[in-house]
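All protein chains but one are shown at their positions in the complex.
Chains: A, B and C, in written order; residue numbering restarts at 1 for each.
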Amino acid sequence: MASSSDKLDRRQFVGNGVRIAGAIGLGGFVGFLAGRRGSADDTVWQIDPNKCIACGNCATYCVLDESAAKCVHSYPMCGYCELCTGYFEPDPNDLNSGAENQLCPTGAIVRKFVEEPYHEYSIDEALCIGCAKCVKGCNAFGNGSLYMQVRHDRCLNCNECAIAVACPSQAFVRVPASNPYLLKHKGTGA
Amino acid sequence: MMVVAVSAAAALAVERFPPPDFTDHQLPQTTTPHGRWLGWEYFDMAALAAGLVLASYFALGRRSRKGLVGLATVAMVWLGFWRQGCVCAIGAIQNVSLAVFDPSYTVPLTVIAFFALPLLVTLFFGRTFCAAVCPLGAVQELTLVRPVRVPGWVDQSLGLVPFIYLGAAVLFAATGAGFIICQYDPYVGFFRLSGNAAMITFGICLLVIGLFIGRPYCRYLCPLGAIFGLFSRVSGRHVRIPPDECIQCRLCEDACPYGAIRPPTVPQTPAERARGRRRLGWMLALAPVLVVVGTGLGYTLATPLSLVHREVRLAERMKLEEAGKVEGTIDASDAFRNTGRPARELYTEAIALRERFAFLGGLLGGWVGLVIGMKLVHLSIRRKRDEYSPDPAWCVSCGRCFEYCPSEQQTLIQELPTLEKSGV
Amino acid sequence: MIGIAVVLAVAIGAVAVSRVPRSGDAGSGLPQRFDYDLKTHKTIDPALILYRQAGELPLDLSASRAVAVGPEDRIYVAGDQKILVFDREGTRRSEIALESEPRCLAVGGAGNKEPGRIYVGMRDHVEVYGPDGTRQAVWERLGEKAVLTSIAVADSADEHDIFAADAGHRVVHRYDPSGKRLAEIGRRNREQKIRGFIIPSPYFDLAVTADGLLRVVNPGMHRIEAYTFDGHFEEPLVWGKASLEIEGFCGCCNPANMAAMPGGGYVTAEKGIPRVKIYGADGNFVGVVAGPDVLAPTATITEETREDHKLEVVDVAADSRGRILVLDPAARKVRIFVARNPQMETKS
Partner (left out) sequence: MTDTTASTSEATAPQVQSLYRIARAVIAVAGVFVVLATILMLWDFSRRQAKDPLESPKYLALKAQLAKDPRNEQLKAEIRELDLLLRRQYFRQRQFTQIGTWLLLGGAVVFVVAAKTAAALRWRPPMPQPQPVPLDHDATLGRRGRWAVVGLALVLSAAVLVLAASCQTELPQTLEASGKTEISAVNQAAAAIPGKSGASTPETPPSGAADYPTEDEMAKAWPRFRGPGGLGISTLADPPTKWNGISDEGVVWKTAVPLPGNNSPIVWGNRVFLSGATEEKREVYCFDTGTGELVWQKEVPGTPQSTAKLPELSEDTGFAAPTVATDGRRAYAIFANGDVAAFDFAGKLAWSRSLGIPKNSYGHAASLSVYQNLLIVPFDQGGTKDGLSKLLALDAATGKTAWEAKRQVPNSWTTPIVIDNQGRKQIVTAADPWVIAYGPADGKEIWRAKCLRQDVGPSPAFGGGTVFVANEFPCLSAIRADGQGDVTDTHVLWEGEDGLPDTSSPLATAEYVFLLASYGTLTCYDAKEGKILWEQEFDATFTSSPSLAGARLYLIGKEGKCWVVEPGREAGKIVAESELGEECVTSPAFQPGRMYLRGKEHLFCIGSK
């Protein structure tokens, strides 16, 4: 009887030892991880516009039915062209907002006359599905003022972004959450 | 590695052409809507800690299945439907692996918490996290309708799959090839009510299976469950079926839908014992052989494994295009060519990566060999059991067996008046 | 029953897992309407190509900006912080070091009072160098907003003025040879029917033609406008139209560069779809010098986002023998084109 309780005690002792060692090891590992991350900001996903090739994968690979990546417009870079190649089909019938002339399949770009001869273009985000067709059009001829960005009011910030996996030019990067956009005109003083 | 080189700052150097002079028109600002308030992270961590405490209390203290089910429902709604599946303790394995191998990666605090706290709790109290805090576990727990008993040998063999999955997930995460646990998470599409068609289909299939076979993901896939199983084996205060003494009534024998209840052992004849010892000797000798064989087999997987890495895949594709073995180009190869980087550089990198994957494939194979060897050894060791008890590695502390136990009923009835008084 | 359901679910699940996309290699899967396709416009009917490349000058410039032709058909290339001078055979003769990055240049022709005098446009001012490369003058700075993109010199016997296109102010400055700014040309003016230059990006070219007029590209309107040296707008002489078709100018704002041909006529360079074309003196389309297959061999480059959005835009010049010099910054060389049919040179 005594021997069996001894055995039990010994077992408990060994068990406790293992558990405490495990807890200390885990604590050490957590300490290492915490030390490694330091005080760095957590990250969110964003598109580096300099790497984006406007392939259109953002529209279909996002886990959301309506992608979190949408087109944005950097107004200071825009030429305010009458014939905007991001707004109009490559060879438009006429320079008006008729559906037959528009490039955007969902009609998400709004064209507004500012003053002779300038027109302002802006994105209606409710309609934009992130196909990047206009980004291609703007880049092909224009200043590249239309570009893709992950909109953080929609983004779920998945552990591994499904679009990042599908991105052919590795344009999806993790950026600090406190500064979650990679805007083109930032810091240009334009 | 996933070193990202963002040239955001490089844009500073670019001189911008001025926009037109408008007589009176203000240039609009590009909007930058912010995401979730960062403080929620602390809430998540606090909720996790509270959930773990509650789950352990319900499983071990109150022995209340109702409490566990309620908590599981809350966990499913909160971590599942509300937080949409990210952050997740299972996926955290990958973030942690990446952080260990890539110092430039910042692992979020929540991820560290979701990785470490459940492990810590499991170390002391068994898999109470699985019982009622993990949203994936909760979905499966709540959708189990008509449990079918799976033969023990199936559990024993398929139960090794999580270890293999774990090895692969760590390997791919550490090399920056991707987070496969996240890519193949069957329930996340269900939580988000969207996702890609193949994954949704997979999720539906698992849900259907889960109607009959309890917790299929937890038992046969979950890589974190593999770690939990190991930790739970040494847990000090694990769930017991009878609250006090087992009267060997055998009522709980079939109670567990997860096949975790082990009956008491019967004594062996000396001849049987001797045979068992010999067998154990053989198995112990076999284990190192399996490790070596596994390493060899894993080594041959260099090419398929490396193809998971985008760089290697791209290099492979570029070579195919160069050789004219495929028609046309794809976005990725076009994008690479447009960067003007010499292809040779990519090939050199890809070959180096493949060599790395050969080494890591060997490691993975060795790991799988080790797991199989250990399993065989484990299956050859006899332990003495005097009562019906849950196998700590398999038991998720769901509390189903409690109500089968007559001793428990006894205690409940005794406690009834006090409970009523306290208004529960 | 349950067994069948489970087995079926396992099988379907396994198939589903194998079909999970692991990369974007399959493409976006968006319908055809989402394609942005310029392919048809990038292929040029070979019959229209009237020139062939006869040679090229490699450049050790990381950013080359402009090419010009001077007396004796010397070739001047501006880029980085220098000007490279080649003789007509393409032998490198000298190099002029500059203090800042040049944007454009023009060289006094044989008919000029000072042949071989080099006018270099920096971002906001013009610098003048002698034929030997010594700096003779630095003209006044035009302010923060100025972006000089082109210079032209009048070569006739009695006119030696210099015209500088300022894309930032959207105007042409006229200077006398001493650097005195005489006038601004092309500012919006309703009475004179001048709509003003519409310049969405820093490409704004001009040239002085043999008929003693100043021809200025109005890129936003896809046309070439004519002005007298005094700034009078010659409306009837305006030519050019927007079109992706070969005879028009493509995109939002083109041509990016232009030069006058020795016998009258123009050579134009477009950005977006890089193509260099020849027009007659009255603006009729004559033919093509080179298209995207030569100037942008990476087929997709123009539609995709580029680092810093620096379009590699070609500049053009023509020498007295009718050879066309195309500065190809992406390939870091000047390509020299000659007519396939020698008759062409004299005709155009």
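Criterion: contacts are C-beta pairs under 8 Å (C-beta built on N, C-alpha and C of every residue); 3 or more make two chains touch, one makes a residue touch a chain.
Just so we're clear, the structure is a prediction, and the values are computed from it rather than from any experiment.
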Missing chain: touched chains present in the view: A, B, C
Hidden partner chain, touching residue among B:152, B:236 or B:281: B:152
Hidden partner interface residues of subunit B, rising order: 3-10, 12-13, 103-104, 106, 142-143, 145-146, 151-154, 156-158, 160, 164, 193-194, 197, 201, 204, 207, 211, 249-255, 262-266, 268, 272, 290, 293, 297-298, 300-301, 303-304, 307, 312, 315-316, 319-320, 323, 325, 340-345, 347-348, 350-351, 354, 365, 368, 372, 375-376, 379-380, 382-383, 404, 406, 409-410, 413
Touching residues on subunit C - with respect to the absent chain: 29-34, 57-60, 62-63, 80-81, 86, 90-92, 94-95, 97, 101, 331-333
Residues of subunit A in contact with the chain not shown: 38-41, 65-66, 91, 93, 98-100, 105-107, 127, 173-176, 179
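We take it that only the chains that are shown with their structure count from here on.
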Topology of the chain contact graph, where touching chains are joined (line, ring, star, complete, other): complete
Inter-chain pair with the most contacting C-beta pairs: A-B
Most distant chain from subunit B, judged by the mean position of its C-alpha atoms: C
Where subunit A and subunit B are represented by their mean Cα positions, the distance between them in whole Å: 26
Centroid spacing, where centroids are CA-atom means, of subunit B and subunit C in whole angstrom: 58
Centroid spacing, where centroids are CA-atom means, of subunit A and subunit C in whole angstrom: 35
Two or more partner chains touched - positions in subunit C: 21-25, 27, 200-201, 300, 304, 306-309
Multi-chain contact residues (two or more partners), subunit B: 7, 10-11, 14, 17-18, 20, 178, 183, 196, 310, 330-332, 334-335, 338
Complex interface listing, subunit B residues touching subunit C: 7, 10-11, 13-14, 17-18, 20, 146, 148, 178, 183-184, 186, 196, 198-199, 201-202, 205-206, 208-209, 212-213, 308, 310, 313, 317, 330-332, 334-335, 337-338
In the complex, subunit A residues that touch subunit C: 49-57, 59-61, 77-85, 90-91, 103, 105, 116-117, 131, 133, 135-137, 139-144, 147, 163, 165-168, 184
Interfacial residue positions of subunit A with respect to subunit B in the complex: 15-16, 18-19, 22-23, 26, 29-30, 33-34, 36-37, 40-44, 48, 50, 53, 55, 57, 61, 63-65, 72-80, 114-115, 118, 120, 122, 143, 151-153, 155-160, 162, 165, 168-170, 173-175, 177-178, 180-190
